[in-house]
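Removed from the display is one protein chain of the complex; every other protein chain stays in position.
Presenting subunit A:
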Amino acid sequence: MKKSDDLQKKWTPYLYVLPAFFLILLLIVYPVVTSLSLSLKNKVTSHFTLDNYHYFFTDQVQLGNIGYTLFVAVMTVILALLLGFMLALYIRFNNNSLSKTVVALTVLPQFIPGLVAVYSIMLVVRNGGVLSRIAQSLGFTFNPNLMYSANGLIMVNLWFNIPFAALLLLASLANVRQASIESARDIGADKWTVLFKIILPATYKQFFIAGAFVFMTNVGSFTTPFLMGGNNPQMLGVVLYKEFNQYLDYNKAAALSVILFLLCSLSAIVYVIVNLRQEKWR
């Protein structure tokens, strides 16, 4: 009786983990392994080759696409963190009806389907769209030129990601004790000192975590760049779609998937390192 109890204790956790484990095995590990093996094969002969990778790292157009993707993703991360942090600070240290409305608005983008959001934004910012028409009715010509450009892509990405970053940073700001700030003020610390000596040290970890998530979701994004992006350079999500669906070059598509996977892993590594680091100061 005792023994079977022990056995139960030992195996129950595994049973709980099993469904999730099989899902991961089936939907993540298996595709990654097949992509990897497919990416190392020649399209015609199926022999081992590195040509598929060689293509993406030597072709001028593809190098441009990789650089463009990184540019858009990194700019999105930087701006989303900066603006998201400002938003979080405002919400954390103001408690009035306006700040409550801001909180409600912050959550809103998470409930709007991406496709609907992108089309709505396009309607407003496209040349000849709502903004242009308002300008025209006021008697001057104005074209935002946000369609088919990196600026437009980054703007839409920010629309999606600022609220997300703000919510994550807000969670860490909740850890900053009001008492710490008040006592710092009592001994004569100004606003900037409070920010750099108390608030930032308590939240910097969350910056990396939020940044990692924002980077990951944007580096492989498809909907926004497909609908709003130009013809060249293009973001890798769209390139991947073309290789797979239009050119039917599955080997190159697999190689690009692996490259995207590695790019995402970079931010995953940041995430893991930050999480493992010991809290030093508290």
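As a working rule, a residue touches a chain if its C-beta (ideal position, glycine included) is under 8 Å from a C-beta of that chain, and two chains touch if they have at least 3 such contacts; residues count from 1.
The rule is simple: contacts and distances are computed from a predicted model.
Visitor: Assign the chain not included in the display its UniProt protein name, restricting the answer to "HEAT repeat protein", "Cytochrome c oxidase subunit 1", "ABC transporter substrate-binding protein" or "ABC-2 type transport system permease protein".
Guide: "ABC transporter substrate-binding protein"
Visitor: Taking the full complex into account, find the residue in A:22, A:57, A:93 or A:196 that is in contact with the omitted chain.
Guide: The single option touching the absent chain is A:22.
Visitor: Determine which one of A:49, A:149 or A:217 touches the chain that has been left out.
Guide: A:149
Visitor: Extract the touching residues of subunit A with respect to the undisplayed chain.
Guide: 8, 11-12, 15-16, 18-19, 22-23, 26, 61, 126-129, 143, 145, 147-149, 226-227, 229-232, 242, 246-248
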